[in-house]
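Every protein chain but one is kept in place in this view of the complex.
By letter and in written order, the chains are A and B; residue numbering begins at 1 in each of them.
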Amino acid sequence: MTEPWTLHPDRALPADPAARDVAREIYTAVRDLPIVSMHGHVPVEWFRDDPSFGDPAQLFVVPDHYLTRMLVSQGETLPRLGVGSTPDEAVETDPREIWRRFCAGWKHFRGTPTRYWLEHALVENLGVTQRPSAQTADALYDEVAARIADPAFRPRALLDTFDIEVIATTDPAWAALDAHAELAAAGLGDRILPTFRPDPLLHVDLPTWSDDVARLGAAAGVDVTSYDRYLEALRTQRDRFVAAGARATDHGHLAADTTPLDDVEARRVFDAALAGTVTAAEAQAFSGHMLFQMAAMSAEDGLVMQLHPGVLRNHASDPFAAFGPDKGYDIPVVTEFTRSLRPVLDAFGHHPGFRMIAFTVDEDVYSRELAPLAGVYPALRLGAPWWFLDAPDAMRRFREAATETAGFSNMSGFVDDTRAFCSIPARHDLSRRVDAGYLARLVLEHRLDLDEATDTAVDLAYRLPQAAYARP
Amino acid sequence: MTEPWTLHPDRALPADPAARDVAREIYTAVRDLPIVSMHGHVPVEWFRDDPSFGDPAQLFVVPDHYLTRMLVSQGETLPRLGVGSTPDEAVETDPREIWRRFCAGWKHFRGTPTRYWLEHALVENLGVTQRPSAQTADALYDEVAARIADPAFRPRALLDTFDIEVIATTDPAWAALDAHAELAAAGLGDRILPTFRPDPLLHVDLPTWSDDVARLGAAAGVDVTSYDRYLEALRTQRDRFVAAGARATDHGHLAADTTPLDDVEARRVFDAALAGTVTAAEAQAFSGHMLFQMAAMSAEDGLVMQLHPGVLRNHASDPFAAFGPDKGYDIPVVTEFTRSLRPVLDAFGHHPGFRMIAFTVDEDVYSRELAPLAGVYPALRLGAPWWFLDAPDAMRRFREAATETAGFSNMSGFVDDTRAFCSIPARHDLSRRVDAGYLARLVLEHRLDLDEATDTAVDLAYRLPQAAYARP
Partner (left out) sequence: MTEPWTLHPDRALPADPAARDVAREIYTAVRDLPIVSMHGHVPVEWFRDDPSFGDPAQLFVVPDHYLTRMLVSQGETLPRLGVGSTPDEAVETDPREIWRRFCAGWKHFRGTPTRYWLEHALVENLGVTQRPSAQTADALYDEVAARIADPAFRPRALLDTFDIEVIATTDPAWAALDAHAELAAAGLGDRILPTFRPDPLLHVDLPTWSDDVARLGAAAGVDVTSYDRYLEALRTQRDRFVAAGARATDHGHLAADTTPLDDVEARRVFDAALAGTVTAAEAQAFSGHMLFQMAAMSAEDGLVMQLHPGVLRNHASDPFAAFGPDKGYDIPVVTEFTRSLRPVLDAFGHHPGFRMIAFTVDEDVYSRELAPLAGVYPALRLGAPWWFLDAPDAMRRFREAATETAGFSNMSGFVDDTRAFCSIPARHDLSRRVDAGYLARLVLEHRLDLDEATDTAVDLAYRLPQAAYARP
């Protein structure tokens, strides 16, 4: 422990020496490929304003719900970790104190991807020399603080440092995309792309719905007084996103249902929503209907449709009331795809202009539903392991469960989906290592030749994400 | 790539050298065992007429929905692969052109069992010397065409070449079994067995149902004007199958439900079906009821009941309308067994004359439902990994998920279930290799002795399928 902290070059490669040798050779071929990061939640303002990341706690602890949820599960509280803003909460404001609490809980991250990502960022990207612990917390804080104060550690510089070829932000459907316009003017238009996210507009029983529809109308220059105007406004904004370089839409519904309503019923439900009389069942049916409409629009305008279903948001009511969404209380549920996607795939599954990428946090569906579907419909690609499944053993299970039926060509390749900008290199690196390990096994089992495995590794890390998000 | 194509003798054995050595020893003990192929979809006419297999495309591409679905998912179309017959479709008729498209898409089969089966058939059974690719397509076509033109590559000769001890076809419940009678007269009656498949008769809302019932009646010599006559006709035909050497029935329902109706209700639904007034719900209930009736008849006549539930057929409507069923658009759904099989198992689960073999494409049920059920009911055997799960990693997962609760003795051993006759040796060979790898691990973990593992490998490859399909 007294020697400087370094990471083993073979970490996350297979334990078996024979497999490791082959995996290392495959990994070497993809290690230095540029990063294609086609979906995430990094704020576009970071790239426009290029700010300093502040202090270590603000960079690594406070906004990372993977990290805070683990500490909360072990007795910390969100306010003591700097989360929250309501005046009656004792929100910790001393970043060093927050950092100490994180370091004291380092043990609890054993076996988790959070640990891998943090180690990679701290050692590989920041060059720190000490492991987190109660004892090292202050010295480590100083190390990290000094490094992130360096102008070389600002967002735009990191795009180069991290070798990010292209990165997509996620933007509300009503966005004016001013920040993206500024980035385009600065020559970054091909590198930082917007993504069209209409979720709050498609759930007509949300308390925020009326306001958000008004925002949509204002952005689109359409007075949204009817269902048809609503579709028109969505189309107008999609066109704006297309013009700004967007490649994709993103949809975070609870279920994957895509059953369309007929126009009369869709108009009736929409009017009821405007009148505030919509029922929960109507709202649910309407959200499935709108996924079908989004697919229809995608088939026209070529935006790739990303579907991220199956997460029950804000499972605990008190933390949601106090701290808002995205605080670690989103829990997966059983998710059905075979029947749910049937309407969209039956209508557009062979359409040359349509592509859907489906993600899941219910890994049961890999072999049973998603791989069989992606293995026949040309429009469907199977996304990378998502959220809780973006972890070494889960990624391996994904490859093992999906590849035999879907093959590699029907997958999106790696997609990181993070709001933690500094974890992007770690996530891509981990994915490349795990894939190298999986492919090495296929080589040693004589199911692939080494040259094929290496070619496939490049596909998964680089070519497939490019191809999957190219508008058809 | 310039040296002749050969397959590695250790393919699909474990990558770890220590495990491989043990696995090779176990595999050697089963490699040359005869093939027991107790369920499949090879047309009985192939054995009666003993034709040439035609051209390479007709043998390996056009009828193989595993293969065509993958190419379709990557942008080919069924007509361009020679599938279809409607006059307004541009169905490719040049087998060499179809073969070129298959070879050009060879990359997409990386990691799939289709690749393993094709490699085995091409190299081990046909002796070709070049890998498929756009460059080698024509030369490979000529190689394959020359080999399959040889009379030694006709169905009956291949029975010996492949060392198939016994093979079961699947036949409609109304079959007269003339072809089987001819085979019996030719001395092949113990080697080629019929299987009783009543599916279209048990789903009373199918548009084909009335015609099929009429066929059943004609075959059985029963005027099927009532539910009781319908049961009588089914019994009569079952007896005909028994007399012709059948060992089993086969049932492909969407759900595993086996809930019986009372006689009054069964008669009512049947009459409604005859009158064309049956509802979807009634038809579904009736199909579950008929599974119970089939079990009851099995307990009388000793036909082993094979249940293959959980596949939603013809997911896309346009391909179904244009090309018909079995074209790659069958997708698994969640399948429940614990409650669904309870009526049948409660009634016949300890009956000395009853045996059911249950298959699934929902692998979640292995450890949760099927292994616990097979591990207590003497009548129930757990079938081999089926359809999409008949692949190396999926077969390994099956062993790992099911064995600890069901043991080996409650499994059917390997069952291939293919309509691709030339893939039969490859499928059995792959299964034997994967089982050898699994058993080798148990030996190295000192959970089995080597002599026990070898004995178990012989059980799984040979003795258990024989025993499972022996009429009790």
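FYI, a contact is a pair of C-beta atoms (placed from the backbone, for glycine too) under 8 Å apart; a residue touches a chain by one contact, two chains touch by 3 or more.
Worth saying up front: this structure is predicted, and the values here are computed from it rather than measured.
**Q** Just name the one of A:V22, A:I35 or A:V72 that touches the chain not displayed here.
**A** Within the whole complex, the residue contacting the unshown chain is A:V72.
**Q** Looking at the full complex, which residue from A:Q58, A:T112, A:T129 or A:Q284 touches the chain that isn't shown here?
**A** Final answer for the missing-chain contact: A:T112.
**Q** May I ask which residue of B:H8, B:R313 or B:H350 touches the chain that does not appear here?
**A** Considering the complete complex, B:H350 is the one touching the chain left out.
**Q** If you put the missing chain back, which residues of subunit A would it touch?
**A** 7-8, 10-17, 69-70, 72-75, 107-113, 115-116, 312, 315-319, 328-334, 361-364, 388-389, 391-394, 397
**Q** Tell me which stretches of subunit B touch the chain missing from the display.
**A** 16, 18-19, 336, 338-339, 342, 345-346, 349-350, 364, 367-369, 371-378, 380, 400-401, 403-410, 440-442, 444-448, 452, 456
One rule holds in what follows: only the chains that are shown with their structure count from here on.
**Q** Would you kindly give the rotation angle relating subunit A to subunit B, two copies of one sequence, based on a CA superposition and rounded to a multiple of 5 degrees?
**A** So the angle, rounded to a multiple of 5, is 120 degrees.
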